[in-house]
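For this view, one protein chain was removed and the others were kept in their places.
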Amino acid sequence: MSAAPPRLALQGIAHSFGGLHVLRNVGIEVPAGGLVGLIGPNGSGKTTCFNIVSGFLRPRAGRVLLDGSEISACSVQQRSRAGLVRTFQAPKVFERMTVLENLMVGEHKSTRTGVIEAMFGTRRARAELAACRERAERCAERFGLQALLATPAGLLPAGQRRVVELARACIGEPRVLLLDEPSSGLNSEEIEVLRRWIAELNRGGLTVFLVSHDMGLMTVCDTVHVLYFGEVIAAGSLEHVQADARVREAYLGV
Amino acid sequence: MPPLHRSFGLVAMLVLLALWALLPLALPRHFLDMTNFAAILGVGGLGVALLLGQCGIVNIGQAAFYGCGAYASAYCTTTLGWPAAAGIGLGALISAVLAAAIGYPILRLGGFFLALATLAVGSIAGVLFFEWDWLTGGTLGIGGIPKLSLLGWSLNTPERYHYFVWVVLALALWLAHNLVNGRPGLAMRAMRDAAPAAEVMAIDMHRLKTAMFVICAVLGSLAGSLFAHYVSFVSVQSFTVERSMLFLLVPVIAGAHSVGGVVLGALFVALVPEWLSALGDFHQVVFGLVLVLVVTLFPAGLMGLAGGLLERVGRGRSTR
Partner (left out) sequence: MSFGLLQQAVLSGITNGFVYALIGMGMAVIFKGSRIINAMQGEFAVVGALVTVFTMQALKLPYALAIVAGVLAGALCGVVIELLFVRPMTRRGASEESFLLLTIGLAFALAAAALYFGGRDSHMLPGFGGPGVLELLQATLPVHAAWLMLAAVGVVLALRLFYTRTLLGLAMTAASSDADGATATGIDVGRMRLLTFLLGGGIGSIAGILVTPLISMNYQMGIGLTLKGFAAAILGGLVNPLGSLFGGLALGLLESLAVVGFPSGYRDVVALSLLVVIMIAMPNGLLGRAGRSGG
């Protein structure tokens, strides 16, 4: 067994809002190149867990590790620079900016030239901008967005916004892609397209961690963790988890 | 862009340039005074436009930095006897440092709270300009500020100043254009459109806002210095909240997202009150109403209107 640490790990995560314990001793490991899902009924703490991993919330206890290094105290921006990128339940595209510009922003962390250089239009700044635009165009091609490059993102329907958001997250070559309820607001066709995208990105070597309440979407994951009232009650392949007695009790009351 | 459009644009640019160059010969001195003031307003208003159009921040305190630059130039050249460039530089430096120091805490605020904080900054500056009369001369002001001279050529007439100040504005506009169309511009607009997503893209929003606030302050300071060396006399009346409002009006009227529109907005703000002054005190009412109407009915400002018109003309031409 290789001694390499998992790409993403949660250890002993616990959180409460006021007196309400939302998460208790949650531990999840996402191996490099893995596709791990977190599923659970509403109120199980999935969103809280997700916000803790992505840096939008500080847990009361526990640690988050990226490739073995602790990132629990890192800000959202710092985590993003380290390669941890998330999407949002309602796709947050930059409405008044074109699709091309959205993708270009996705690469922001590669900016080496500062405000002053940009102001004076130095050769370095212009070259960097051109390279960024080129990478954005290639990314758009990869995701089938070429026709929409000049469209303001706010005018796109939900399904295409989701793709733009996905493309924007991937353009910076993240180490882990975090997907927050990626299927929300999508019809069954769009969900199928999404499923195929996720599978393809993962096949290309991208580590993915996703949160959803949609069992159908989970079929794409190699491991599924089930969260129930803040505790992981089962973990394993989807079939294993679906057959688990405690999961059946939690979901079906059986 | 189809070739017809491009050559049309080029011809228009050349015509405008020629008009600008010939303006001092055609117009009376009084009118030139106002266009020069428009250019000065444009420099200060550009800063506010950048904050409003790119970051969504309403800055009602620009007069504070305007005053800083003006008094720095005035004091350095009269009391200390320094060369003009040193005064301008010092004013810009002080404004930059103050903006960084004040901006760092207040830029954490959002929306109205931030606007109010900028208003507070402007108001406090106004009070201090008045109370610290050992520095500023209070209501008596500082007079006898020397004119600027460029390569031995003294800029002591409105005509000469015209050629100088509009070039300065053009330079500032060029710098702003680069900023807006470069990566900082993208980052700022992302921040304005969806802040959490911008965070996830590793954009350090606070640092960006602070940098822009400093740039705005430096532009305001520069405008103040240009003003001081033009009118040769500064006093507190020029650095009130009303002046901050004028700076804010420039991008609002022109359309905050357009950098070039700042010229239009500045001309409007400088010239229209003058034309309306025939109405006496009522002109201020009209002016205030114009602001309100523009915001309510034309949120994209004059440039937005013009853009919409051009689009319709273009569409009309192409459907053939």
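In order of appearance the chains are A and B, and numbering begins at 1 in each one.
Just so it is clear, contacts are C-beta pairs under 8 Å (C-beta built on N, C-alpha and C of every residue); 3 or more make two chains touch, one makes a residue touch a chain.
Quick caveat: nothing in here was measured; it's all calculated off a predicted structure.
In the whole complex the chain that is left out makes contact with B. Touch with the chain omitted from the figure is made, among B:G9, B:P83 or B:G111, by B:G111. Of B:C68, B:I145, B:A194 or B:V252, it is B:V252 that touches the chain left out of the display. Across B:L93, B:L119 or B:V168, the residue that sits in touch with the chain not pictured is B:L119. As for the chain not pictured, it touches subunit B at residues 52, 56, 58, 60, 105-106, 108-109, 111-113, 115-117, 119-121, 123-124, 127-128, 130-131, 241, 245, 248, 252, 281-282, 284-285, 287-289, 291-292, 295-296, 299.
Assume only the chains that are shown with their structure count from here on.
Averaging C-alpha coordinates per chain places the centre of subunit A 42 Å away from that of subunit B. Partner subunit A is touched in their complex by these residues of subunit B: 175-176, 178-179, 182-187, 189-190, 192-194, 196-204, 208, 211, 215.
Residues 54, 56, 76-77, 80-81, 85-86, 88, 92-97, 101-102, 104-106, 108-109, 111, 113, 115, 118-121, 125, 128-129, 132, 165, 168-169, 172 of subunit A touch subunit B in their complex.
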